[in-house]
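Just one protein chain is left out here, and the rest sit where they should.
So, chain A:
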Amino acid sequence: MAMSQQSGILSQGATEERGENARMASFVGAVAVADLVKSTLGPKGMDKILQSMSRGQEVTITNDGATILKSIYVDNPAAKVLVDISKVQDDEVGDGTTSVVVFAGELLREAELLVNQKVHPMTIIAGYREACDCARAVLESGAFNHQADAEQFRTDLLNIAKTTLSSKILTVDKEHFANLAVDAIMRLKGSGNLEAIHIIKKTGGTLHESFLDQGFILDKKIGVGQPKRIENARILVANTPMDTDKIKIYGARVRVDSMAKVAEIEAAEKDKMRTKVRSIIDHGINCFVNRQLIYNLPEEMFADAGVMAIEHADFDGIERLALVLGGEIVSTFDNPSEVKLGSCKLIEEIMIGEDRLIHFSGVALGEACTIVLRGASSHILEEAERSLHDALCVLKETVADARVVYGGGWPEIRMAKAVEELASRTPGKKALAMEAFARALRALPATICDNAGLDSAEIVANLKAAHGADSSSRMGVDVVRGEAGDMKELGIYESFRVRQQVLLSGTEASEIILRVDDLIKCAPRQRG
């Protein structure tokens, strides 16, 4: 470091750390981030308050690892790797975002000890890789699949949803929400298209009043003077300007020499709009949903024709609506016969709390549904949405890959045992790394216990003993009773995909950080 500054190789303000220093800096950073989210892990994990730096100073309360890490500003490059990995975990499987960071952090903590014992980082990486392969094989062998049995599969899904939700704010009503989430996912019939599930948040009421609606709810208003209830609706979903239909030919402008002409052109414009509305009505519809604004003139015309017109449904809304109603999104209206219209049994205005929403029921495509969340404050609702999103993602992954494992630290204890056995057969320093890997795996259930205020050493040791005595043991951490418990009886299940991703991503992240022996920070860009 001193050397490079003397000879002025790097620009001013840049720093370079080498060897031990660099490794130390990255370990410290990564472990600090891991410790930050550590306390949110498990059913008794605590939440964090995040206050945004922007002017509104908005507050978010969450225990979702990805959300926390996304919102904090980290300067340490190694910490950024961990933040990144939790983001990917979120994108890829939607849950386990905290676990992956804690696991990577534990791996690095162990690696630091090994490095201090003069084990070369490359040797540690080699050991970690082998241990990871072994752990993965064990995880795979421990997974079970009930997809063939619909009844059993549903129970599995319910249990997974409950396990995921139990660490979130929805834990009080986890039974209710687990059912909700499983129903929603089952409606997708394996298509895994989460876009068809619409979540609407409305403050007021209690969380328990949240419900799943079979139809589709659009948070919009019906135009003035138009029917509020339509049966056997024929719906045209459109994306077209309904204010003034501008001429798109480049450079066109109006230049007139008298007021009379202005009036004429205005009339022509209105006329154009009238024809448009007429051609829309000619489709034989009784409901018209547009992505863009609908001005008063066309609105009035629709009202006259007895057509319900809904304006300004945003793009996502439109796409989802088109998907649900089975119609196409239309932008030209000259060939009414060829346009596929959407349809549904009933459209009506409903009240949720104090807001009026539009409810489409009896829709063609049975996949879609809407979940309406109720809660006392917007913070609760947001956290509830995040939790529900996590649960839905996990369920979706499980539907795609039906393999399921027990939760509550069961897979970790099992993997740790296998890795330790592997270590005892492996010659050389790699074995040390494998043992470290096993310890890092065990740190996950230990953290769950610690967060619940339990004696982690005692419980993990008991689990270890139980698994050692019986290789098909189903023991895991029972947080409620504070002891080792049978995971099958407690119904604590997790998705195999999530656990596997945690294992792989965590190992990969720690490997990347371990490989670093030189840390160069360029001079921060000057901001004017």
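We take it that a residue touches a chain if its C-beta (ideal position, glycine included) is under 8 Å from a C-beta of that chain, and two chains touch if they have at least 3 such contacts; residues count from 1.
Methods note: contacts and distances are computed from a predicted model.
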- Query: If you look up the hidden chain in UniProt, what protein name do you find among "ER membrane protein complex subunit 1", "NCBP1 protein", "AP-1 complex subunit mu-2-like" or "T-complex protein 1 subunit epsilon"?
  - Reply: "T-complex protein 1 subunit epsilon"
- Decide which residue listed in A:Ala78, A:Leu108, A:Ile281 or A:Met434 touches the omitted chain of the complex. A:Ala78
- Of A:His120, A:Lys189 or A:Arg278, the residue touching the omitted chain is A:His120
- Who touches the missing chain here, A:Leu212, A:Ile380 or A:Cys393? A:Cys393
- Mind pulling the chain A residues that touch the left-out chain? 3-4, 7-12, 14, 16, 18, 22, 26, 75, 77-78, 80-81, 84-85, 87-88, 90-94, 120-123, 129, 194-195, 239-240, 247-257, 261, 264-265, 267-269, 272, 319, 322-323, 328-332, 334-335, 338-339, 393, 396, 504-505, 508-509, 511-512, 515-525
